[in-house]
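To keep things clear, I will list the structure first and then write my remarks on it.
Removed: one protein chain of the complex. Kept in place: all other protein chains.
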Amino acid sequence: MPILEIHLLQGRTVEKKRMLTSELTKTICRCLEVRPEQVRIIIDEMEHSNFAISGKLISDSSTVKQDQ
Amino acid sequence: MPILEIHLLQGRTVEKKRMLTSELTKTICRCLEVRPEQVRIIIDEMEHSNFAISGKLISDSSTVKQDQ
Amino acid sequence: MPILEIHLLQGRTVEKKRMLTSELTKTICRCLEVRPEQVRIIIDEMEHSNFAISGKLISDSSTVKQDQ
Amino acid sequence: MPILEIHLLQGRTVEKKRMLTSELTKTICRCLEVRPEQVRIIIDEMEHSNFAISGKLISDSSTVKQDQ
Amino acid sequence: MPILEIHLLQGRTVEKKRMLTSELTKTICRCLEVRPEQVRIIIDEMEHSNFAISGKLISDSSTVKQDQ
Partner (left out) sequence: MPILEIHLLQGRTVEKKRMLTSELTKTICRCLEVRPEQVRIIIDEMEHSNFAISGKLISDSSTVKQDQ
């Protein structure tokens, strides 16, 4: 039953997303004692001009960008 | 006033979305006794590589894909 | 697979929510050609002091409150 | 710590988003007494066929579209 | 039309929320050229045991708590 939504900066490969959702599901199952088929994960990929930290778009910020 | 957000796999036509939002609005008005102009609906279309069930991306899963 | 999140003002009875989720699920199945077991609905009940229209909290606004 | 998600119709320039996130961050810092580096803002840009008011897609509605 | 959702730690007074939603609405209207009645704001108040930074619940973390 757990539904997870994760907001990420754009640009991860499908391989990364495959690993991420697989590993997050295992973690949830282990911590919450649910079965994998109960877990749903939504990935929301944000453009660098659609996310801001400290009032600054990531697309404008070289240092934050490196950190993602 | 109700605000509804619906997460769907990508690929529905505008006609489908038109019908969906029209019908959902009628259902909400009937069940909650609100007027249509109070209802807002956000559709979030997810790529098949941005949604996972059972720790598996939909883009990797032929059977789940058919079910959407 | 569709996941629906609905934001409502607090105060609906369980009977109302039962009807609402049942009817919304039917509407989604009919419009999107999915099966009921694929549909998940999250109800988010907001306190009247946690929702604002026109920059005004619902708890401060007698007319908007009636409209919910 | 505040996390803000804002749903907008598609089509704002990067300059508009830069101003919006900068000004929203200042407003949050002033009202909640937090520091800018604690504030994160997610912009969700919706296509005109992915948002409905009164059961009508914005892409179908000339008057609502002008109002955004 | 803009819909804004803001996630905050629990504990702000109604006066604070009144000011916050009023000021955020003004900021949005000014930056996006929309009218106040088009703006909706949802406040999501999180318990200190329902928010984590650096893998640590706020309720477990004295320094982060002060910063909110």
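For the reader, a short list of remarks on this structure follows.
So that you can tell them apart, the chains are marked A, B, C, D and E in the order they are listed, and the count of residues begins at 1 in each.
Criterion: contacts are C-beta pairs under 8 Å (C-beta built on N, C-alpha and C of every residue); 3 or more make two chains touch, one makes a residue touch a chain.
Values in this document were obtained by computation on a predicted structure and should not be read as measured data.
Although it is not drawn, the missing chain touches A, C, D, E when the whole complex is taken into account.
On the side of chain E, touch with the chain left out of the figure occurs at residues 7, 44, 46, 49-57, 59-60. One chain is missing from the display, and on chain A it is touched by residues 1-9, 12, 16, 19-20, 23-24, 27-28, 30-32, 34-35, 38, 51, 53, 58, 64, 67-68. Residues of chain D that touch the chain left out of the display are 3, 40, 42.
Quick note on the criterion: only the chains that are shown with their structure count from here on.
Shared contacts of chain B and chain C, meaning chains that touch the two of them, come down to A, E. Between chain D and chain E, two chains of identical sequence, the interface residue sets overlap for the most part, with shared numbers making up over half of the total. Counted by residue number, the contact pairs of B-C are over half the same as those of D-E, the matching pair from A-D, B-E or D-E.
Taking each chain's centre as the mean of its C-alpha atoms, the one that lies farthest from the centre of chain C is A. The distance from the centre of chain A to the centre of chain C, with each centre set as the mean of the Cα atoms, comes to 26 Å.
In chain E, the residues that touch at least two other chains are 3, 24, 40, 42.
Viewed as a network of touching protein chains, the structure does not reduce to a path, ring, star or complete graph. Pairs of chains meeting the touch criterion: A-B, A-C, A-D, B-C, B-D, B-E, C-E, D-E.
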